[in-house]
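Every protein chain except one is present and positioned as in the full complex.
A and B label the chains in the order they appear, each numbered from 1.
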Amino acid sequence: MTDVVFPVISQSDPDAEGTLATWFAEDGAVVAEGDLLAEVAVDKVDMELVAPVAGTITLIEDEGAVLRAGALIATID
Amino acid sequence: MSIDTTQQPATQGDPAEQPAAAPATKRLNTAKAMVEAIAREMERDEDVFVLGEDVGAYGGIFSSTTGLLDRFGPERVMDTPISETGFIGAAIGAATEGMRPIVELMFVDFFGVCMDQIYNHMAKIHFESGGNVKVPMVLMTAVGGGYSDGAQHSQCLWGTFAHLPGMKVVVPSNPADAAGLMTAAIRDDNPVVFMFHKGIQGLPWMAKNKRSIGPVPTGDHVVEIGKAATARPGSDVTVVTLSLSVHHALDVAEELAADGTADVEVIDLRSIVPLDTEAIIESVTRTGHLVIVDEDYQSFGLSGEIAARIAEHDPTILKAPISRVAVPDVPIPYARPLEYTALPTPARIKEAIIGQVAPA
Partner (left out) sequence: MSSRIDAAVQRDLYDQMVLIRTYEEAILREYHADKKPAFDIGAGLIPGEMHLAAGQEPVAAGVCAHLSRGDAVTATHRPHHFAIAHGVDLNRMTAEIFGRVDGLGRGRGGHMHLFDPDAHFSCSGIIAEGYPPTAGQALAFKKRGTDRVAVAVTGEGAANQGAFHETLNLAALWKLPVIFVVEDNDWGISVPRSASTSVANNAERAAAYGIPGVRVEDNAVEAVHEAAGEAVERARNGGGPTLIEVHTLRLWGHFEGDAQGYRADLEGVPGKDPIPTYEAALRKAGILDDAAVAITRRAASDTVESAIAFAKASPEPDPSTVRDYVFA
């Protein structure tokens, strides 16, 4: 099982809070490595999250969740 | 879990004609769907290039060109000075020489500073030359309100562009159609005005409807310009609409189906020029009830045009007068309570539908 975590977006403030803005992956979907999973935002900087591995994804956090870098947002089996 | 897994993809025409095996798709927001369509066409045809304000490193103010500069370089993704007449005119000239520019007018509201190039040149050169000169270009532009951007940054104005001969006008409501219509627009030898609502882009920094994320066919995907789609089949009331209002109409339709008030058919116009009159008439002939939802100004525009086409065809197909849910003839106000009174909200759409099916 692979963890998908909220990324570091702001190098100057790695502890900054950001938003899980959009889930593109649906709960229980089969994803390929590199597939677009989500879009996250810290301040006005948006970032795409892609699947680190292939497998079935289980979503842990909801859209709109306010999170810090390292927070677990999904797992892929 | 709040994720909606009952996404309804927009159908292309009659639901009965859907292919048995759906093509492979991937879930994107409308902005990314547009960008991918542009990127595919830029790979396919080196005459396609993009220009506009902040389309390069910034990726477009509403994310219409994100990542294109990195992929294709500054010769093909060109940041321009604040000179709409200058750079839209330049796109026109390049198109007459056989290139296929995609030029962005950042907000449709800015058309005032460059409308001569658009309606007197881009739209008329083909006609004035007796068909001898083509202008194969896309003018893409962000439209729409609902996030308090005020009177000069919240308009839709598709009625204004549609009124003037010589340019096609397309208005997608969802990611798949945005990709398909962008591809069609780039390949079309005519000038096509591609109007995308900021509220359907699925941007992280603006409140979004769940349908701004949806499945987009991978591979070659074209939506024919001039064909509406049945976003939701129904039998009691026809709602003819476009752009963000399609999402609101679908939300209302689901609600009214759940409590048995009405079975609502939602027609997503997708194109205004050409307008799919046949699809509108076919639906209204079946239901006898028409609600037009149009985020443009009410008078002298799209909603009036649709009503006129019904009346010209056969007003007796109507069992009740037509309802129009549009922006009253006021500039879009800044204060949220006022803005949301002016916009064609789900509450106003619901009231209009209920008014159609209420006992006489």
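To be clear about the criterion, contacts are C-beta pairs under 8 Å (C-beta built on N, C-alpha and C of every residue); 3 or more make two chains touch, one makes a residue touch a chain.
Please read all numbers here as calculations on a predicted model, not as lab measurements.
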Visible chains that the absent chain touches, using the contact criterion stated earlier: B
From B:K26, B:K134 or B:R286, residue that would touch the chain that is not displayed: B:K134
Contacting the left-out chain in the complete assembly, out of B:V55, B:V77 or B:A95: B:A95
Contact partner of the left-out chain, one of B:T30, B:T141 or B:N190: B:N190
Hidden partner interface residues of chain B, rising order: 49, 75, 80-81, 83, 85-99, 113, 116-117, 120-121, 124-134, 136, 165-166, 168, 189-190
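Note that in this section only the chains that are shown with their structure count from here on.
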Chain A contact footprint on chain B (complex, rising order): 1-3, 5, 26-29, 32, 202, 204-205, 208, 213
Contacting residues of chain A [partner chain B, same complex]: 19, 21-27, 35-36, 39-41, 44, 46, 59, 62-63
